[in-house]
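Report on the following structure.
Only one protein chain is missing from this complex, and each of the others stays in its spot.
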Amino acid sequence: MAHAATAHADSGHVDEHHWTSTGLNSRKIAIWGFIGSECLFFASLISTYLVYKGKSLVGPLPHTESQCMLDGKMQTCEAIFEIPLVTFGTAVLLFSSFFVVLALYGAQKGDRKMLLTWLSATVLCGLFFVGMQVYEFYHFYHKGLGYSTNLFGSTFYTLTGFHGSHVTLGVIWLSTMLYLAVRGKLTPDKSLNLEMAALYWHFVDVVWIVIFPVVYLMR
Amino acid sequence: MERSPGRVWRAWLTRAGLLGLLVLIAGCSQNYHQTTLLPRSDITRLIDDLFMTTVWWAVVVFVLVEGALVYALFRFRSRPGDPEPEQTHGNTTVEIIWTVIPAVILAFIAVPTVKTIVKTSLPAPNPQVDVEVIGHQWWWEYRYPKLGVVTANELVVPVGKMVNLRMWSADVLHSWWSPQLASKRDVFPIFNNTRDKKINPLWFTADSVGDYSGQCAELCGIQHARMGLRVIVKSEADFESWVAKERVGSPLVEGGKVAAAIDSAWKADTVHTKGQAAFMSGGCIACHAMVGTPLAGALNLRGPNLSHTGGRTTIGANMYENTPSMLAQWLRDPQGMKQGSHMVLPRPLTEAEISALVAYLRMHQ
Amino acid sequence: MATSVLEHKAPAIPHHYPKTGFWSWITTVDHKRIGILYGATAFIFFLIGGIEAVIMRLQLIGPNGKLVDPDTFNALFTMHGTTMIFLGVMPLSAFFFNFFIPLQIGARDVVFPRLNAFSYWVFLLGAIFINVSFLVGAPPDGGWFGYANLTSARMIPSTAAAPAPGLNIDFWVIGLQILGIASIAAALNFFVTIINLRAPGMTLLRMPMFVWMSFIVQILLLLAFPVITVALVFLMMDRNFGTSFFMPDGGGDPVMWQHLFWIFGHPEVYILILPAFGIASEVLPVFSRKPLFGYTAMVFSGVFIAFVGFGVWSHHMFATGMGPFADTFFSLATMVIAIPTGVKIFNWIGTLWGGSLRFTTAMLFAVGMVALFIVGGLSGVMHASPPADLQQTDTYFIVAHFHYVLFGGSIFGLAAGAYYWWPKIFGRLLDEKLGKAHFWLTFIGMNLTFFPMHYLGLHGMPRRVYTYPEGLGFEFLNQVETVGAFVIVLAFLLFIVNIIKTWMGPANAPADPWHGATLEWSIPSPPQEFNFPNLPRVGSSVPQWDAWRAAGGKLPEPVRVSGDDIHMPNPSYWPLMAAIGLTILMSSLMLIRQWDYWYAITLFGTAWLFFSVYRWAFEPTGH
Partner (left out) sequence: MDAHAAAHGHEDHAHPTPGLYGKIAAVLFVLTALEVLAFEVGRRPDWPMHALIEPLVVPILLILSAAKFALVAMFYMHLKQDSKLFSNLFVWPLIIAAAIILALIVLHAYWIKASF
């Protein structure tokens, strides 16, 4: 019943027929439309990052040593990025996408245990990723990269910061779903609620799939 | 620059038509000192030809389409008792026709467009006079690196020589626009450490002697409207003597030093000495370079180089005639003369100082 | 039947909500009422924008005008442009989207009625927000496209006259950010509504042309607004946190702002014109008694305009010197758009051709729109030629172009819609005599005001100048323009008189005063809350004409039914609460440079927003 046109709480269309022209659920179309819109949002951030790549006037720089202001004096600073940590974070985020798709499967099949297990796992992964980013920002800051230090800092923090805030929103949304699931309210006929959150979550994940190589791995 | 007789004829016809219409509208003759329709250089003529081509096609389209529209409006207006008109839904043939015809017309506009792009946007083919144009809020600085001249607001060029401008800004975006001579380009800020220097080029060869006015064309703050400019096209000989005069004490020539003979002549001149004293004590030196002062050789100051103010025809970026009374008024109350301008005096000047300064500035032609 | 988890045990709440009075408007989720709110608000802002224009025209009536200060003038054109575009034409279009998309597709409401209310309230608060700047003496003054680095705080020089960077541009940045959220929310709603709530039988290629054009507009909104959102974030950071996104002294590039702005800005102009195109495509057939000529071509030309419209933005930037290749590319791409637009113009003429034309006011405005848009379109093609544009850009020639397309196009189209649909919305027909006077005065005034601008521009008058010196030949034409502006004022005063007169008159409009072709004319005027007692079935793009023919040329007046068994969504004040929370959150960003603890307010606004959204999500909707 997952995709049957459900009369959603916010649907003004409430006669007996629950007519939709496409047979598809309106809320699902809406979340996809929103995702399409978000593509342009991240495209603008990514283009700015790329256009300004290599244009910083002072260090620190992502991949190479450079002269930068640290502890109040100009000195040679190490490269900012530390690939192992972010690779781990990336893997966690990827797996969270896997987990949420299992949770959705459980929700649709009415498998409560599966739903609860994997949804919790997803939320935990999301929390871990946010934690990783907070740690990273903190760490980079202490390596000399402030928000306005140079163009690299400004574009990097803005891009990954906006991604991080999307992850945070996703975590809040998924936690709400988890709460409903625990209360037994995420029954198969209502799994669309989880499906929407999951779609959003996957989108946040694919954005990272672009950011990770483009920002961290291209030198 | 060869133009076929047909094109010339057509261009003149257009111009005559447009101007005729204009005179009709205006009902009286006007002088347009800043018009794009009377080009006076190689590049503006190229542009004008292109523009006129687009105008003619636009006129053709306009007449045909509006004509059809108006015809339909009169021809098909309803009369009492009309039967229901035939319910046509479309007609593939005419739809194809009216998709193709505009495409063809556009090709007739696009081809000359691309040709003109190639001709106008390449670097100057044969630069003879190099000038650096620097936009400031709200005045223009001109440097002639090879001739050693630094001046403001009034660009002086020789007739018939290709002038190559390299333009940037000291603060915000501006746009240098001389409609009859050179069209326009935006100028972008450059700071000492800017990496990709966005220096915009623009070139032109003026074909007749005269004064041409122009204006900044990119919103740049409160006095954008009064960031005028003037291009003075001189004969070659006049230009040479102007350069010789301007080189005296120019920041680009030996750091503004003047020959000992001139120096001692000025020292003996009370107008000069009194004026210079006022210039120093009035705080002018903080923002202006001036021949004979310690900062004569300074570049990158906030205000225009005043070394040859007396030789300029206007002050305040083509805002006021350069007359003694206007100059005095300018010094008395610069903010009143040009609200918001960056000329803020450290203290009000006394009338005595003002008249000393006016005489001093005007004496340095 | 499956229902959403979010309204688990929806109690069967009877319809005891008040249907009139203040609270009923505050809590309404009815698309028709929200539409009326949009319309009324937008019309007021249109008048404000018009008054700003008139003050500018008075200042420019002669050389060396002294009516307003230079900085006031900068604020006037900035706010005039911003107001007309974001608070005038866009919400006036939203007025018609709201009211007529559901009616024309045979739906009882939009898909997300509360989201709809939310977008209106956010729009209203954003509009008020940006205009409050006048009251605190810091109106935005960087032009409607706010070019960096003039708008970057570090470049606003601190002289004795103006010590610290003011809040002027901050109002603009944050205000547009708020309005953008409203636009995206509304766009998502209409987008899904059109996809999913069409009446049975209404395939995509049977949708009324207004719905089609609106559909394209929603897509443009969804794809264009995120870009300006990002640009505004960068600008805000430059102003408040010392970054250098658009600052050359830190390696940034002011041209990047121009790119981001116009990637949004050019699609935006099609957002402004396509609703008017849609309205003309409704009005012309009805008053020609002929179906729209070339329906499919009309649809695909619209789609094509929108798609190519994403690839032409740099034609606003020829003067930046992008080099011959980019110039050529953007020039040709821009010119290509003339072809589908021409298709539209010709199809409209094809619709008139052979018809039986009735010149009602609505028809006059629609025809006027076609006639005037051609002028603006042709000057557009002249700008599209980069070398020629180097003489035109930033002059009154451009101002002439965009007023022909915006005033002659959008405003005329919207006016046609107002006269055409007024009886449906309010149950009263606007006075045709006054209407025709309104049309002719607007038409004459508009040409008097904006045609001379072509000459002024070509004769060297730059735009955005608070005054001009004498002796350049600008005096006479400027005078003509100012006179023209007053003719327009007179015209709109007549319109206001017409509205008042009609308001006080009897509600006498029949369901279908014009012999319309589309579904909205099959129900009483004004429509009942649920629009359609039974979902209509649609067999063509002119369902009402089908019904009329099937009935042998005369349809009975539809009767009002009780509709007690039709459940409509409950009113709710959470959308308004959420909008307030959002506005608090956004406004707090104004304080960054003023108060160290500004983020306390940000957090407060965020909490408020989240609380409201949760209450909204878990609110029973009564079915």
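In this document, chain identifiers A, B and C correspond to the written order of the chains, with residue numbering beginning at 1 in each.
Everything that follows uses one rule, which is that contacts are C-beta pairs under 8 Å (C-beta built on N, C-alpha and C of every residue); 3 or more make two chains touch, one makes a residue touch a chain.
For clarity, every value in this text was computed on a predicted model and none was experimentally measured.
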item: Given C:A75, C:L115 or C:I195, the one touching the chain that is not displayed; value: C:I195
item: Touch with the omitted chain, as defined above, among A:F98, A:F128 or A:Y141; value: A:F98
item: Chain A, residues in touch with the chain not shown (by the definition above); value: 1-5, 17-18, 20, 22-24, 28-29, 32-33, 35-37, 39-40, 42-44, 46-47, 50-51, 63, 83, 87, 90-91, 94-95, 97-98, 100-102, 105, 108, 199, 202-203, 205-206, 209-210, 212-214, 216-219
item: Residues belonging to chain C that touch the chain removed from view; value: 195, 222-223, 227, 253, 256, 259, 263, 310-311, 314, 322-323, 325-326
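One rule holds in what follows: only the chains that are shown with their structure count from here on.
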item: Separation of mean Cα positions, chain C and chain B [Å, integer]; value: 36
item: Centre-of-Cα separation between chain B and chain A, whole angstrom; value: 51
item: Inter-chain centre distance, chain A versus chain C - centres from mean C-alpha coordinates, in Å; value: 33
item: Multi-chain contact sites of chain C, meaning residues that touch two or more partners; value: 251, 253
item: Of all residues in chain B, the ones touching two or more other chains; value: 193, 195-196
item: Residues of chain A touching chain C in the complex; value: 1, 4, 6-15, 17-22, 24, 26, 29-30, 33-34, 36-38, 40-41, 43-45, 48, 51-52, 55-57, 147-148, 150-151, 154-155, 158, 180, 185-187, 189-190, 192-193
item: Complex contact set, residues of chain C against chain A; value: 1-8, 10, 29, 31, 107-115, 184, 188-189, 191-192, 195-200, 202, 222-227, 229-231, 233-234, 237, 241-245, 250-253, 256, 260, 263, 535, 566-569, 617, 619-621, 623
item: Touching residues (chain side chain C, partner chain B) in the complex; value: 69-71, 74, 142-143, 147, 149-150, 155-157, 159-162, 248-249, 251, 253-255, 288-291, 293-297, 319-321, 323-324, 327-328, 331-332, 335-336, 338-339, 342-343, 345-347, 349-350, 352-359, 367, 370-371, 374-375, 378-379, 381-382, 384-388, 390-395, 452, 455, 458-462, 464-469, 471-473, 476-477, 480
